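With one protein chain withheld, the remaining protein chains of the complex are depicted in position.
Every chain is named by a letter (A, B and C) in the order it is written, and numbering of its residues begins at 1.
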Amino acid sequence: MTMSEKTVPASSGSGGALREKRRSPWWEVWRRLRRNKAAVAGMTVVILLLFVAVFAPLIAPYDPNQTNIKIRLQPPSAEHLMGTDNFGRDMFSRVIYGSRISLYVGFIAVGIGAVFGGILGAVGGYYGGRLDNFIMRCMDVLLAIPQIILAIAIVGALGTSLLNLMIAVGISQLPRYARVVRASTLTVRGQEFVEAAKAIGASDTRIILENILPNCMAPIIVQSTLGVAQAILAAATLSFLGLGIQPPTAEWGSMLSSGRQFLRNAPYLTFFPGVAISIVVLALNIFGDGLRDSLDPKLRQ
Amino acid sequence: MKVFRPVLCALLLVAAMSVPAFAAEIRLAQVADISSLDPHKVSDIYSANVIRQIYSNLVQVNENMEIVPDLAESWENPDDLTWIFHLRKGITFHNGEPFTAKDVKYSIERIRNPETASPGATHLKEVQSVEAPDDYTVKIVTKRPFAPMLMSLTRYETSILNEKAVSASGADYGSKAAVGTGPFKFVEWSRGDKVTLEKNPEYFRGPAVLDRVIYRGIPEDATRLIELESGGVDLIPGNFPYQEFANIEKNDKYLTYKVPAMSTLYMGLNTEVKPFGDKLVRQAMNYAVDKQAIVDAVYFGFAAPSRGPLSPVIWGFDPTRTAVYPYDPVKAKELLKQAGYADGFDMTIYSDNRTERRSAAELIQAYLAEVGIRANIELMEWSALLSTSAKGIGGAFMLGWTGTGDADGGMTPVYHSANIGSSNRFRYKSEGIDALLDKGTATLDQDARKKVYAEVQELITEECPLVFMISQELLGASSKKVQGFKLYPNMISPLYTVTLSE
Amino acid sequence: MKDTLLEIKDLNVIYKTYEGTVAAVNGVDFALDRGKTLGLVGESGAGKTTTALSIMGLVPSPPGIIQRGRVTFAGQDLLTLPEKDMKKIRGNRISMIFQDPMTSLNPVLSVGLQISEALVAHQNLSEAEAERKAAEMLEKVQIPGARYREYPHEFSGGMRQRVVIAMALACNPRLIIADEPTTALDVTIQAQVLELMRSLKEEFATAMIMITHDLGVVGEVCDDVAVMYAGRIVEMGSLDQIFGNAMHPYTLGLFRCIPDIEEESSTIHPIEGLMPEPLDLPKGCPFHPRCPQCMEVCRQVVPEACEDNGHRVLCHLFGGGERRA
Partner (left out) sequence: MLRYFTKRLIFLIPVLLGVSIVIFAIVHLAPGDPAEVMLGPSATQEDIGKLREQLGLTKPLYVQYWIFLTNALKGDLGRSIKSNAPVLEEILERFPATLTLASLGMLFAITVGLPLGVLAALKQNTWVDALCSFFALVGFSIPNFWVGLMLMLLLSITIPILPSSGFDSWKNLIMPTIVLGIQTMAVIARMTRSSMLEVIRQDYVRTARAKGISDRLVLTRHILTNVMIPVVTIAGIYFGHSLGGVVITETIFSIPGLGRLIVDAIRAQDYPVVQGGVLFFALCVGIVNLLVDLLYAVLDPRIKAQYRSAK
């Protein structure tokens, strides 16, 4: 829609922009986001999923870990919407509960990646020079190892656990946050308010925390939203390979993995968890795209 | 035939594939590719299966796990420590070298040489010396009377190699060359994919019927089956997916094979961890788990609840035994109460991600919960599980034991206190059990020996440093054209007698 | 009848955007004779470029829609012409020079190729012939033909604009539309390029529409002048009429913006305020919020054009009929 920007003066510099200035920039982002139908749909699904995850015990018709081998491997029916697995556990309940793990893993892993990557990027970008060089070389090293293999090796070394899974995914995502934050830091670093803060003798830590980081928020938020989607995918991949999730925890990747042996006779065991993963990741990606466009109208297409 | 590079090559292959296949070629699917064809350096069943086709041993087992002659025509025990083997004459290795007693001496010494680091060295650790008085006689002297000697010599780890062949290939022996006296010769191994063998026309019992044998490694259960259905493979010699077996048994397009396996599955308890030091607790746990449920849910009926520490096909199993610790949650609770754990306790079950072990762990967890025992499951890599449990794991662990086919190999490594720190992962010491196991090892009279083992089996069942589970069945399937295949309980099935019909 | 090359009647172009509909061109009329030069003057956003793109048939769509009007070029109505035929006119009989030479050349193609492709498309030349002709064109704009194979980044700004001119002239068009051809250039280079354009225009006997916001440029090269504001031509006439007798308050304002080099004080008198938001045009005359001579009627009623001897003005100050907005 911005095709017209070159030929028609957009709101920049005109009265309209002046009017908007009174409102906070976040309100402006929200206003733009609201108008993006796809992003709103994505956001709705994400919120719905959060809701499902929080209220899983109320929504799930059965205890997800209740085994009953008498009713094992039943195809979907009115009683068991998604059938039952090889222990007679209700797949629907397990898929519902699985949303908890997936979202949890996604957010924590991204938290780990964003916090540590962010710190490294901010420090590197702020101080520059050799330290920066060293940090970025380290990131290059991490980037040179294919993500999945790095994560598998890390889980292999630390042992199989949910926490280690999140650490592995977080570490393998580190470089991208470091890069994003570093780039923003570099642009912010030279600006007047940073110079001013330095002049009044603010400590470096304080400048980074109070002046620099808030100005890097937009790219971090966008990167994180998309990062959560990818972290969920990565975590599902690892648990599909049998790393990370302890049974009988209902987690989509490991449900897929154990359903795989029944692919021929009970394909619904692999079908539904896969659909669930796809929907979450899709919703997060759509939402992330919309958020990016809203935060940076120049990127809008 | 390796097709890697360009798509062009793939097109050529289509042409190549329309050419009729080898006269009598059989393709087998195992769970994994082999790791090496040097028998003295492997410890995995998939390599063992291929090794069995290439090499011979002094003695071998038949499908009933009875000892039969192989390279040795006959043997005798002049005293309790000495074994004399009389070898067949006129046998040649695949490289043309004649087979003599020197090869036996070389092989046994190679296994025992620490530099070889042979996983099979443990089977021959009682050997004092090995002599070749003439070309066709071998004399082995043991340190103490060692009854399981013959069974040890049937193991794939004690296959007979040719020194010239080994030294000719150096470090590549086992990957680029493998020379034995068996019915099939090594052709090539495409690593990670498949290994190809061809008929040895010089085989001392006469050439096999099959011209060519290909073993492939296909890790996925479903995939292995799909390959059988689509004709990509002809035979799955064991490791047939349990959940699919009932279906394929009904399907008359396939032949199926089913034998009780030598192996068992159990949940071991580290008796140094509280409260597993308490026999009452251990017995309670044994009563708490419905083994039949595991048989049904994990093995889809193709297993049987354990009848003690040994699988019924192991030599020395006491056939009067019945299933141990029937499911009795009431009794379990009572025992727990007696032990002072009326409210149960918290524990951890360690397992690897292998479907059967993980699934069993999940079920056990559910059953233990019913008597108030709160169990966590922690998955680890197979290697980590082996190593941590040997050193003393922080709870219970899912493991199985296959042994050698002999009661000694089935129990001594696991229950004898001399093996604490390695294969006695329960870290359990019982002087009674130790004494009986020692006696069994040293009793060469087989009937007397059986009686000793009957006693140990009962004692171990009573002491139960583990939660007994099941002994499974081995399942296999093939297309109809495969004839004469017999599935062996040790899962190492010879293909010598197999034929293909149209 | 005069020798009219191009005639535009009641051209209306709108852009349909997310935020609403923008009337970019709002009833523009003008005509251009063969070989003559028309200066199209106004601030950015006045609708000059859209007018030019309408002639070229290049109004981006979506979001642009030509609602109404006629563009007659050498007797053909370009707006109803099928795209296939329009392609034969574009770059051949009408060509366009865009504002920024830095961005109007494709960075990954050699300049020679960019000149010759029009020749290949329109004159049925073989690649080799086109190449020779293109090198010739380069020489015409005072660039050695040997630099045919070089890429845009290897040229300076002024040279690139000369390449663009060579491109526009390659097929010897009847009409050149130059959209602020010198704005992005240094002042000294501006003069050179302008001089080059003027001489080439003479040599090729081409008509030209010179879009600019710089009245100085208009004074140097144009025969006629049209002043645009908010999508309308608010005043139009010959160079003399406009420069000698500007009538519209906006035109007068524009003239006050030119820094007078001779006057020492060199005070600039910019027109107060900004162009109205195109989405949100004020009622009445769109210029009235900024007009120093604004009357009550201006706030209510859109003025109609009144014409005198080819000098046309759109303002309530100068009579004419009235129309309710």
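The working rule: contacts are C-beta pairs under 8 Å (C-beta built on N, C-alpha and C of every residue); 3 or more make two chains touch, one makes a residue touch a chain.
Quick caveat, the model's predicted, so the values are computed rather than measured.
Considering the intact complex, the chain excluded from display touches A, B, C.
The residue touching the chain not shown here, chosen from B:226, B:323, B:369 or B:442, is B:226. Checked against the full complex, the candidates A:115, A:131 or A:145 give a single residue touching the omitted chain, namely A:145. Of the listed residues B:39, B:217 or B:465, the one in contact with the hidden chain in the full complex is B:217. Against the chain not displayed here, subunit C makes contact via residues 56, 58, 62, 86-92, 95-96, 98-100, 103-110, 114, 117-118, 120-122, 151, 153-154, 164, 167. For subunit B, the residues in touch with the chain missing from this view are 1-7, 10-11, 13-14, 17, 33, 35-36, 38, 41, 43, 114-115, 117, 119, 121-122, 171-172, 174-175, 190-193, 216-220, 222-224, 226-227, 229-230, 232, 380-384, 386-388, 390, 399, 401, 413, 419, 421-423. On the side of subunit A, touch with the chain left out of the figure occurs at residues 1, 3, 6, 137-138, 140-149, 152-154, 156-159, 229, 233, 236-237, 240-241, 253, 256, 260, 263-264, 267, 270-271, 274, 277-278, 281-282, 285-286, 289, 301.
Just so we're on the same page, only the chains that are shown with their structure count from here on.
Taking the mean of each chain's C-alpha atoms, the chain closest to the overall C-alpha centroid is A.
Rounded to whole angstrom, the centroid-to-centroid distance between subunit A and subunit C, based on C-alpha atoms, equals 50 Å. Distance between subunit B and subunit C, defined via averaged C-alpha coordinates, is recorded as 88 Å. Here the CA centre of subunit A is 45 Å from the CA centre of subunit B.
Multi-chain contact residues of subunit C (touching two or more other chains) are absent.
Annotation for subunit A: no residues touch two or more other chains. Those residues of subunit B lying in contact with subunit A across their complex are 220-222, 225-226, 241, 243-244, 247, 293, 296-298, 353, 355, 358-359, 361-363, 365-366, 376-381, 384. Across the complex, subunit B is touched by residues 65-67, 69, 72-73, 86-88, 156, 159-161, 242-243, 245-248, 258, 260-265 of subunit A.
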